[in-house]
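Supplied in structure tokens, the structure appears directly below.
Removed: one protein chain of the complex. Kept in place: all other protein chains.
The block that comes next holds chain A.
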Amino acid sequence: SVNPDLASERQTPSFCVERLTALLDGGAEQTRIRRAVVEAIESDPVFSRENQYFQTQNERYEAAVRKAVHLQKRMHEMGWAENGPEYVYIYRALSGDVAFLLHRVFMRSISVLGSDEQVAKWIPLATQHQLIGSYAQTELGHGTYLQGLETTAVFDTATQEFILNTPKISAMKWWPGDMGRSATHTVVFAQLYIHGKCYGIHPFIVQIRSLQDHSLCPGITAGDIGPKMNFEHTDNGYLLLKNVRIPRENMLSKFCEVQPDGTYVRQGSQQINYFTMTAVRISLISDEVLMPLMKACTIAIRYSAVRRQSKLKPGEQEAKILDYQTQQEKLLPQLAAAYAFHFVNDYLQELFNRGYREIQRKNFDMLPELHALSSGFKAVITQHCTAGVEICLRACGGHGYSLLSGLPSLYTKILASCIYEGENTILLLQTARFLIKCFMAASAGQPVPPSVTYLAAVKHRKCPAKNKLDFLSPDIYTEAYQHVAVRLTSSTAAKLQDLIQSGVNKHDAWNQCTVQLVQAAKAHCHYIAVKNFAETVEKLETKAGIQKIMKHLCDLFALHGIFSNTGAFLHDGYTSAAQMDMVTASYLDLLAVIRKDAVPLVDAFDFTDKSLNSALGSYDGHVYQRLYEWAQKSPTNQMSPAYERYLKPLLHNTLSKL
């Protein structure tokens, strides 16, 4: 039976929960397929995550390998094809807790960077798992700055081989997943040298372990890089190469080739590489970033409806903590953000698909805009959602700190997303570079991509809102966001020009403006997110209360952004002090409105208890019983040797005196 405190929350939702779930999935049919996949995976004991919180790094790694191997079998049995409609839900159902994820990156890099012959040779082997691949790009000393990588590959014309070396300690490959213990092969990125001349970074396929007994190949030193905040199931590895020789054919040569006599030939356009990065950044948003935030919201909001603490009124029962305004102010904006970014993700996917079609027609015009948006949003969404998960964690008080709440592992996992696939600050600066360029072009009357045409448009100089209800109008708040984005971009562009005109070197000038540039890029993304949410709401079905509740969340997302960054909106007087009080009033009113639907809104995410793996967040709300039951399974409750060895001698002599 369901805890009555949670049951009462579900009695009168203002909207149809099932309809909203279907909207999030992209249709009822998708919901059906997803549920079937989740059911198949969760009913299989091999995929259980039940004891995960009690496992050591070694046990986590072994379980992940076991699951990966078992998954191959199950996919075959279920008739789930790679790239079939079920495929996207498998990873989600496993909560990412599976090995050989880099194997797919290995395959993709061969498909994208390899010649037809190379694809024909390696892809079938990889598909059949005759080898296990990894992807070795990052080094101890270099991550973001690829040109700075120090691994070398010297072409030896005499033997028609490349000789790979790690010339110094900082050149060691460091971090690649699946490489510490599992992989037999990896794609190594190294500086190519022919006849003493450096040709820059190129990819090479290198075998690192024996296919017979898994021992390390000659010249290879490899291992696991040690414990991390999370990803204990992944053997992130190091790799040291000493005079490792590979045949000439192992350099991936779709775009660059070294001919037998050492002639270096470049062919085709490398712009497709940027497109790959864009694809990866967009693809991680859904599974790696939105899912953890949605799960964290589900756990924290359900728990807040069950947890009672202190009294709101004397003589009454203790209140649900969800009824405290301060608790609503922590959690509901995170819920709104989860929905907002879900729709941003849809927008980016659509833009990406359009870009992909254009690229197939050899039209690369959309690439700069796509690159700028995917970089900026990767940074903004990962940062926002990471902070959101942490807020959910802390909003659960002491119990949130227990691993059994599920929240610490959601947090330590999502926060890695701020670093991988491009460090966030650097990504925001790439978006800013695009913005400044477009702003200059737009000011000079030149055409710019659609997402930035607003930079040139003339707008109100003052916010026209007259009362607090005006701030529930998407036109009013969207325009406020637009104004801030334009102001930050134009003032930074002006500052940059001033510095350059006063004789500062343009690179120094850029560095001196980077703090402002980052703010401009964030404001741009925030504006697009608000605008996109408002436009999405406009198009939603009015039936079943869906549009109405989404409109509330859109308003909350927008007003929370203003409320928590008032300075940006007040700065040039666009919004007055009196208007800011209206924003605050409207914002706080909304919290009470959305509060009523808070539990149905997280129910709509449709996570099973197994996928939440949380003693606090289960659908039935029996929090305390579950915490107690799970705690008793803790290995620390086996009698500890510490008492016999240390405490007993300390206590024993005098205990009897009492």
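Convention: contacts are C-beta pairs under 8 Å (C-beta built on N, C-alpha and C of every residue); 3 or more make two chains touch, one makes a residue touch a chain; residues count from 1.
Here, contacts and distances are computed from a predicted model.
Visitor: Between "Rhotekin", "Peroxisomal acyl-coenzyme A oxidase 1", "Sperm associated antigen 6" or "COPII coat Sec23p-Sfb3p heterodimer component", which matches the UniProt record of the unshown chain?
Guide: For the chain missing from the view, the UniProt record says "Peroxisomal acyl-coenzyme A oxidase 1".
Visitor: Just one of A:Phe15, A:Tyr61, A:Tyr91 or A:Tyr527 touches the chain that is missing; which is it?
Guide: Missing-chain contact among the listed residues: A:Tyr61.
Visitor: Out of A:Glu423, A:Asp470, A:Glu535 or A:Asp620, which touches the unshown chain?
Guide: Answer from the full complex: A:Glu423 touches the omitted chain.
Visitor: Out of A:Ala158, A:Ala444, A:Ala457 or A:Ala577, which residue would touch the omitted chain in the full complex?
Guide: Checking each option in A:Ala158, A:Ala444, A:Ala457 or A:Ala577, the one touching the absent chain turns out to be A:Ala577.
Visitor: One chain is left out of this view; which of A:Ser402, A:Thr431 or A:Gln482 touches it in the full complex?
Guide: If we include the chain that is not displayed, A:Ser402 is the one touching it.
Visitor: Considering the whole complex, which of A:Ile33, A:Val69 or A:Cys217 touches the chain not shown?
Guide: In the full complex, the listed residue that touches the missing chain is A:Val69.
Visitor: Of the residues listed, A:Lys313, A:Lys362, A:Arg461 or A:Lys539, which one is in contact with the missing chain?
Guide: Reading the full complex, the residue touching the unseen chain is A:Lys313.
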